[in-house]
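Next up is a structure, given as structure tokens.
Apart from one protein chain that is not included, each protein chain of the complex appears where it belongs.
Order as written gives the chain letters A, B and C; numbering starts at 1 within each chain.
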Amino acid sequence: MYLAKINVIYKTSVLDPQGEVIKSALHRLDYQTVERVVQGKYFEVTFDAPNEKTAQQQVAAMTNDLLINPNTETYHYTLTEVAD
Amino acid sequence: MYLAKINVIYKTSVLDPQGEVIKSALHRLDYQTVERVVQGKYFEVTFDAPNEKTAQQQVAAMTNDLLINPNTETYHYTLTEVAD
Amino acid sequence: MSTTQVQEPTPNEIKDTKLYQAWGLTDAEYELIEQKLQRLPNYTETGLFSAMWSEHCSYKKSKPVLKTFWSKNDRVLQGPGEGAGILDIGDNQAVVFKAESHNHPSAVEPYEGAATGVGGILRDIFSMGAQPIAVLDSLQFGNPDQAETKRLIDGVVAGIAGYGNAIGIPTVGGATNFDATYQQNPLVNVMAVGLLNQADLHVGQARGIGNAVIYVGATTGRDGIHGATFASSEFDSHQDQNRSAVQVGDPFMEKLVMDTTLNAVREFGAHIVGIQDMGAAGLVSSTAEMADKAGRGMQLNLDRVPQREAHMTPYELMLSESQERMILVVEPEYAQSIMDLFKAQDLNAVQIGTVTDGKQYQLYFQDELVADVPVDFLTSAPKMHMAQTKPARLEKVASDYQPDLAQPSETLLALLAQPNVASKASLYRHFDCSVKANTVVKPGQADAAIVRIRQTDKALAMTTDINSRLTYLDPFIGGQRALLEAAQNIVATGATPIGITDCLNFGNPDDPEIYYELAQSVAGINDMAQLLNTPVISGNVSLYNETDGVAIHPTPMVGMVGLISNTDLIVTQNFKAVDDEIYLINPQPAEFNGSELQNMVQGQLSGALKPIDHKQVQAIMEKVQTATKRHLVQSVHDLSEGGLAVALSESLMETPFGAQVELKTPLNDIFSEVPAQFIVSVSSAQQQAFEDLMGTAAMKIGKITPVPELHIIGNDAKEIQLPMTQVKEKYKDSLWQRLQ
Partner (left out) sequence: MVKTAVVRFPGSNCDEDLFYALADLNLNPVFVSAQEESDLSDYAAIFLPGGFSYGDYLRTGAIARFSPIMDAVRHAADAGQLVVGICNGFQILTESGLLPGQLMQNATPGFICDEVMVNITNPNSAFTRAYTSTSVKLPIAHADGRYYADAATLQELVEHQQIILTYQDNVNGSVEQIAGITNVAGNVIGLMPHPERAMEALIGNVDGRGFFESIQASLPA
């Protein structure tokens, strides 16, 4: 069994309204040194695969097929083997 | 300058309808081996701090103050120093 | 960060490589620019012209047809040409409305495409100084069983909800249709309606030399660059490049911009000379059009433009279609106070330029003059004469469709389950239809939605209508019937139709057959508009709705608004009481060509449409209005897809009742679709007065019964007999289940 931890964020050229509003809120809370906030999504997907290579291919496929919108988002992930 | 990458997920006792919806969608897309999907949030916060220890305290403080709701969510993060 | 400073091509390189062609300019247009400027345009200037001369901004191809629209009567305060059209509704108030298409963006990026469609049309309304009060959406999708259609529906519905609900303007109505013609090319048309105090009326003009040009709202990023050109070309399913042109909407920002703009109008109205939103071709199109309308020039300093990304070039700044941005032209003495209003809401507000004497449009960037072109030249794309040919399919008309139905009860149930007929509640339930607590008639309750006007007795009825099947069979009659259907829906609520907006969704206009369809549809709409006294006060054109060379059916959308002088005149479609009599208004020989029944049984459409009898339609529409004004009817519902059978079912849908109906015609006729027909229910007390008024225009066909059963008998002894539970289940669950 594998566990993929996938972080999804907007591409840098895409407007991130949430990040901007959170940044202002942090400033108002006196975290004045905050320069930039990006809000994205995080997924943990637990799934079975015959080996690590296939597992990696599957993560990429699932992510591109469903989890992200390739027009606006990019992602990175880590993969670990976990007990069934 | 520091970059904190913060992953927020629901505590396991809290229902995550989104995760279930995504799991079913993945099954429909023929990713039948998916056992579990958790959807959470991901933040990248870039900020200044005098040293790493303070930076860590600040991440914890910002996250607890604003980014999570401690009733239902938990988080983990990584911190790296980045160029200004 | 994309910090790479790529060297822009030189004017000579642009000419030699014909780079301008990729941006949509023809050789002839480029030569014209060269001649007029007496030099080669630079990179920025070429970009300005390519955007401003795109069909989306200039309407250069559709203009000859649009000019024919009738748009004047004594209510019209503002016809086409501004952000939105305006009609006088008395008491120094006015209604402002317009429709807009977001087809291409929604095809690529359903959520953001639909969301920014809502955002854009709302800016058109509040840029006139009006408070938006309602949104309607007209959606056309392909086969509901296909996974791709489901994905599009989910995205589009969530996008409209995500934007409209958050900004707090109720989504009160619309239409959702399905046809294979939209499989690759869904249509997302949105209409917004606003309420204006006439004293607050503002238009998009940059009058007054020395006046300040102020930019307010969101920052400018690289999103949507060349969106206007993108909307003016066909869509190639194998080419992903177009995708970078989609923008992300921020309804929170828009709400702040909207509220603050309206506050500024109330507080400083007399000193605000013009307001315009930044829509297609963002900064260039808003500022150049404002200057041109006032016959002035303009100077802008692009370094002042609030920027979201580093190292943006003048070209990018001018053509970006970042959302939630507005231009205000104000008297210089008030510039600071007005900007302070916006800044108090944490919004950007910056003076980026001034109105100038003369007619030059001049852009400065890092102390250099980077564009210097005549404003009126920039805003007037060379006219185009488009060829028209009658499509071959219209030349050989098939024989009339005559149904032969062995099991009429089953046929009715099957019709009720058709995606175009079945309830859309599972979709519109995601839209907040009641925020502001002014929505008197909500989706599903009547043929049109109704929003009351607080502090008056008045209300506004509104609807959007499309019937591309009829337009496909006959573009002219189809156009007539799109308008007539809208008017029927308005009249059925007790309102008087007062005007329309439109969205003309067609294929590539360079194809003479498509241009013919466009011209004929417009002629049909126009013909009915004049007959029913509903001037065309605004609209939008969406061409190039083609994928891989196949165009959609011609699809003109009509958005109509009606006025109700007193809310006690409002009628809905539900039957109200047992023993009320049911009448069919405007009994006519049956017609089945282009009907929902034909589509269901034959899987295709054919046959001629009967020409519309003007006198008769006008008389019927007037009589229905008189009947509602005299409180003679308990319910009104117009007949559309599925004819009398479906209309009866719908009028029973939210009631505990049934109906007993006896026809003087064969039972099959209950599925006929003829224009200007209605069913009404009348209480026994009003029966005499009603019959006196209607004469032969109304025929008593049955009664409302306490037994929840729909029982219809034809003069051929055939009958439909169905328990209402079954009727309701089919109508309510079919679409929802199919979309699971």
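Please note the rule applied: a residue touches a chain if its C-beta (ideal position, glycine included) is under 8 Å from a C-beta of that chain, and two chains touch if they have at least 3 such contacts.
Source: prediction; values computed, not measured.
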item	value
Touch partners, limited to displayed chains, of the chain removed from view	A, B, C
Among C:Thr439, C:Thr493, C:Ser542 or C:Gln625, the residue in touch with the chain that has been omitted	C:Thr439
Selected from C:Arg429, C:Lys576, C:Lys700 or C:Lys728 as touching the chain missing from the view	C:Arg429
Hidden-chain contact residue, picked from the options C:Arg222, C:Arg296, C:Lys424 or C:Arg452	C:Arg452
Touch list for subunit C against the chain that is not drawn	158, 161-162, 165-168, 250-253, 255-256, 345, 429-440, 442, 452, 454, 567
Sites on subunit A contacted by the missing partner chain, in the whole complex	17-18, 21-22, 25, 28-29, 39
Where the missing chain touches subunit B, by residue	13-15, 17-18, 21, 66-67, 69, 71-72
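In this text, only the chains that are shown with their structure count from here on.
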item	value
Subunit B-subunit C separation of Cα centroids, rounded to whole Å	41
Centroid distance [mean C-alpha coordinates] between subunit C and subunit A, Å	37
Interchain centroid distance [CA atoms averaged], subunit A/subunit B, Å	9
Where subunit B touches two or more other chains, by residue	none
Subunit B residues within the subunit A interface of the complex	1, 5, 7-9, 22, 25-26, 29, 31, 33-49, 58, 61-62, 65-67
In the complex with subunit C, residue positions of subunit A that touch it	10, 12-17, 21, 24, 69, 71-72
Subunit A-facing residues of subunit C, complex	1-2, 108-109, 112, 218, 221-223, 243-244, 246-248, 250, 252-253, 308-309, 322-323, 346
